[in-house]
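So the structure is just underneath, and the comments pick up after that.
Note that one protein chain of the assembly has been removed; the remaining protein chains are unaltered in position.
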Amino acid sequence: MYYPGCSVKDYAKSYEDSAIAVLKLFDVELVELDRWNCCGVVYEYSADAVMQHVAPLRDLIRAQEFMSKIGDNRLVTLCSMCYSTLKKVNEIVTSDSEKLNNLSEYMDDEPRYNCGVDVKHVLEIILDDSIMGLKRIKEAVKRDLSNLRIASFYSCSLLRPKGIGIDDPEDPHIMLDLISSLGAKPIKFPYEKRCCGSYNVVYDRSIVERTVMEIVKAAGRWGADMIITVCPLCHYNLNIVRNKFNIPTIYFTELMAYAMGLDETLSKETLSIFKSKIGGG
Amino acid sequence: MAGQTESKKTVKIYIMGREYEVPAGITIMKAVEYAGYQYIRGAGCRGGFCGACATIYRLKGDYRLYTALACQTTVQDGMYLVQIPFAPAEKVRYNIEELKPTGSTVLALYPEIARCVACNACTKACPQELQVMDAIQMIKRGDIAKAAELCFDCISCGLCSIRCPAEIVHYHVFQLVRRLYGKYIAPKAKHLEIRVKEVEEGKFDMELDNLVKMSPTELKELYDSRDIESPEG
Partner (left out) sequence: MFKGLPQTVYELSGKNPYLCIQCGVCSGSCPMIKDMDIPPHQVIRMIQLDMQEVLNCKTIWICASCNTCSVRCPRDVDPARMINVLRILVQRRNIYPVDLRRVKGLLDLPQIALISASRKLTG
């Protein structure tokens, strides 16, 4: 099952297009939920917060209804913030039956949630050897990217908090492994797991501008040609200063699609980024 | 006769806290008038289309707050009700010619849409039984065509807007969405374009001028002698 999320359907359409094309190459099909709503992007910590959990729980219920139709309980997201929110709320309602009762009582227009949905980030699918795995990814590469130096930017929601993150929050490596498998040169830089400033771009844009300046500048210092990320908000924030350092940030699935020669799924803009970085095609 | 006893039955309702006994089976709107009130606002077409007679009520022994159109809903025994003559909201000013039919356009004009928590109170409140929350969700993900389709039957009664914890003014948002759809997305009707061009080129000017010059007697004559399609076709 596939939960796209709002940004992936609009601002980050290139993320979805490239991800679907890459997965298709490995016979993995993302079946979009027939009905879903915005998950709220962030989850609420406060123990008495109920309202903020309604949206993600409603999505889990949609997935519960849908999973019997396609016979699979895995709910895959691309956006790391959607992943984090759905995963966390799934964990909360699964471990706290009182909370689930309260929510169910309020959501009397929905069937009760049975806690049977398994929320996954698409990277978990991609790195799973029984589904895709790095070995098969390596074999599917059609382009020589050996001159391309790529920094990975993990996004907070993919690494933290503990139990939700899918990699070591202090020393993550999955994106670097992926870059290596695609034949490009992975650049590990100190700010790879730093926060981009997130929603502060709405509160005070200058805070985010200063933050991403440090991050992208550091990536340049460590020799990166470009940055890959998993989060549409990181993508937006980091690209605020792309021209200043000539270091664009793209979605990791766009890099995969390019490496595998799936050019037709990539936007002209993305293709021109690659062209300018490695020349030719 | 069973029918007669039925029609004699009355129910007790409470209008703004005061008890009234009104005939069973009549609409809320008629009951309010039966009780002696006169509508100055909050009533319009009386046919369920204009959205002027938004009503909220509770029933005895029930915590729920119900919503309805007064002209379309029959009174029930133990109904506590009040009519909402207007859902206060500002309509943002925009020039439709300068807009793009995207979700971002709507979010930029009505950013409170981003505050939607999918509580579904709007959908539950809608007397037109629209999927109001889903329509808002479509805007969030940039699908203007689907949003316009979902809110096509909105009559702007404002009941969703007074229930919304995110303080969204759905009826203004939906009007914008339908306008964007109509202007930029819906397939253009060719015959309409041709006719508009004809009007602009003055094809009907003379005919109209003649009508304006006619005396009332001449107009009546013309009206009485008009072509009428017979019902048989």
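By letter and in written order, the chains are A and B; residue numbering begins at 1 in each of them.
FYI, a residue touches a chain if its C-beta (ideal position, glycine included) is under 8 Å from a C-beta of that chain, and two chains touch if they have at least 3 such contacts.
Here the structure is a predicted model, which is why all the values come from computation and not from measurement.
Taking the complete complex into account, A:52 is the one of A:52, A:94 or A:180 that touches the chain left out. The chain that is not drawn here is touched, among residues A:27, A:129 or A:170, by A:170. In the complete complex, the hidden chain is touched by one of A:57, A:79 or A:224, namely A:79.
Panel shows chain B; residues 103-105, 107-108, 111-112, 114-115, 140-142, 166 of it touch the chain omitted from the view. For chain A, the residues touching the chain absent from view are 5-7, 10-12, 38, 40-42, 44-49, 52, 79, 81, 156, 159-162, 165, 169-170, 193-195, 197-205, 207, 210-211, 231-233, 236.
The criterion applied here is as follows: only the chains that are shown with their structure count from here on.
Separating the centre of chain A from that of chain B, both taken as means of CA atoms, is a distance of 41 Å. Within the complex formed with chain A, the residues of chain B that make contact are 102-104, 116-120, 123-124, 133-134, 137, 140-143, 165. Taken in their complex, chain A has these residues touching chain B: 4-6, 9-11, 35-38, 40, 51-52, 54-55, 58, 107, 109.
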